[in-house]
Structures are given as C-alpha cells and as structure tokens.
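Complex shown without one protein chain; remaining protein chains in place.
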Amino acid sequence: MNNEMVFIGIAIVIGLVSLILAFVAIHNEKLSVAIIAAGVVSLFASVLYLLMAAPDVAMTEASIGSGLSTLIFFYVLNKINKTKNNA
Amino acid sequence: MLRNTLLALVILVMGYMFYNVYSNYETRTELSGISQHFTAQGAEEVGAANIVTAIVVTYRGFDTLGEVTILFLTASIIAFFLKLKDEDYESSIDHRATSELLVTASQILIPIIFLFGIYVFMNGHLTPGGGFQGGAIIATGVALMILATPNIKLNYHVIHWVEAVSGVSFVIIGILGIVLAGGFLDNRILGLGEFGTLFSAGAIPIIYSFVGLKVGAEISNILNKYQKSQKEKV
Partner (left out) sequence: MENFDLGHISLLIGFLLILVGFWGVLTQKNIIKIIVGFTILNTGINILMVSLGYVKGKTAPIIDNAVAQTGNHDVSASVVDPVPQALVLTAIVIGFGVTALMLAYAMKLYNAKKTLEINKFNDLKW
C-alpha cells in the first residue's frame, strides 16, 4: 500500500522532468545542450523501466541509449566544429 | 506561418487519436494468450530461469537472427562511408594532452569492465542480462580505451575475426537445431541440466555468448571508425 504510493510519486516526478528536458532538447540553440538533454531523457526512461518490473530492458536502455548514443553524437559534433574552424 | 499552423494541426490530430486510446485503457490484472503459455511451461520446456532470455533465444529466435543481420548491415555501411583516403591513413590526430587521471584510472577499470561484460552474457539465463547488454558493456570498455589514448591502433584483425566467427557459429548452431532437435535454434541439442545452475538450459549460454561477442565487436568497430574519421583533412 505505502510502496505503491511511493512508486506512483516517483513516476510522476520522472515524467515531469523528462518532459521539461525533452522541450529543452528541441528548442535550445546550442547543440551540446540538446544532445546531453536527450541523454538524460534516456536515463530517466531507464529508471521508469525499472519501476515497471523490466530489468533487462532497463539495462539495455541505460548502456546503449544513454551511454553509446551520446558518445557518437559528440564525435560527429567535434568533427563538424573542427572542419568549421579550419575553413 | 501557414506551414506552422498545418504542423500544429497535425500534432493536435495525433494527440486526439492518442487520447482516444488512453481513455479506454485499464490496467490488466492477469496474463492471457501466449504469455500464459510462456510463463507456465517456459521453465519446463526450455530450462532457463530468465523468461525474457528464453523468449528471445528460443521461442522467437528468428527475430534475433534478423536483428543480428541488421546490426551487421549497419556496421558495414558505416565502415564503407567513413573510409579514409590513402594520404590520411598515416597521419595522427593532434589533441590536448590527455589528463593523467583518465589514463591511470582507465588502466585499472578496463579489465574490470571486460570481465563484467563477459559475466553478464554468460549468466544471461539466470539473472537479468544477456548477449546484447554484455556486448554493449564490452563496447563501453573499448570506448574508454579510445578516449584514454586517442591515437591508439586497435588490432583490426582481431575484431574482424571475432565478429565473423561468432556470426557463422550462431547460424551453424541454429542449423544443428534443425538436424538434431525440434527446429531452428532449438536449445535441446545439449541436455537441459539442473534448473538454476550455470550449465543448464541446453545451448542457451553458448548461443548468447556468440551473440554478445558479435554485438560487442560490431559496436567497437563503429566507434573505431568514428574515431579514425577525425584524422580526415577536408
């Protein structure tokens, strides 16, 4: 009974923060802020999967969606900035 | 102006369709259909303690074959696109000196990360985990290696051979399933041992180990190509 209320409270907080960060990811002008905001949305989704009793999916989303995807975005951003500075 | 109004209209129509689905939704209270069969007879037929692993490897093994194929296709297209010209091949990336904290910490952490990744995909049938998670953890270890020494020359032949041998072995074990047991990727070609130990569930640890190694090698290859493309002078 008490456990359920705690889970529902955590889920509501996660939902609100994810939505605000998703808006920040779309509307901010700087690209690095947008990429990191998308990574944090993926991290909060991983916690939500754990609340819904899906540990395999939580592990996969945390390692692939939050870790490797953000890393690849930053490689491309670095290459584009370096080419822009050289030209 | 007109474009923005039309786009807002599209989003509103989608929101209305979603609202219709949401208002008729009630949380389920019991399983039904095929999930009932998987959870009731899964442990007896397959012998794995992790039901999601049993579904991914044996009950829906063709989907795993398709996913491994798509990952292979993606890795080869990226390797084709980011190919370096011959004169850029020998140059090196000029970068700021890597901080000593990162270099020292990575020498301790990288073997532990590899060990953890191998543990996750070997015990995929007992605890949460499996081939895809273990492969991603191994790729994260390789990413740490690339970040610590940016001019590292990864041994391309090792990655290439690990990936090729794992892929071929996966298909060979699947065909052995047709010849010796019920169908493609049937895990009863080896005996189902005692429930809950490491050497149980037939061929599932072997199949998942090959999938984990293949996924880890492919994602490491993608990261290596992205790192080497920084050398290109445009």
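Going in written order, the chains are labelled A and B, and every chain counts its residues from 1.
Definition applied: a contact is a pair of C-beta atoms (placed from the backbone, for glycine too) under 8 Å apart; a residue touches a chain by one contact, two chains touch by 3 or more.
Quantities reported herein were computed from a predicted structural model and do not represent experimental measurements.
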| item | value |
| --- | --- |
| Subunit B residues that touch the omitted chain in the full complex | 4, 7, 10-11, 14-15, 18, 22, 25-31, 34-36, 38-41, 43-44, 49-52, 55-56, 60, 63-64, 67, 70-71, 74-75, 77-78, 81-82, 127-128, 130, 132, 195, 215, 222, 229, 234 |
| Missing-partner contacts on subunit A, residue numbers | 4, 7-8, 11-12, 14-15, 18-19, 22-23, 25-26, 31, 34-35, 38, 41-42, 45, 48-49, 51-57, 60-61, 64-65, 68-69, 72-73, 75-77, 79-80, 83, 87 |
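Keep this in mind: only the chains that are shown with their structure count from here on.
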| item | value |
| --- | --- |
| Distance from subunit B to subunit A - Cα centre to Cα centre, in angstrom | 19 |
| Touch list for subunit A against partner subunit B, complex | 55-56, 59-60, 63-64, 67-68, 71-72, 75-76, 78-79, 82-83, 86 |
| Touching residues (chain side subunit B, partner subunit A) in the complex | 50, 52-53, 128-130, 132-133, 136-137, 139-140, 143, 219, 222-223, 226-227, 229-230, 232-234 |
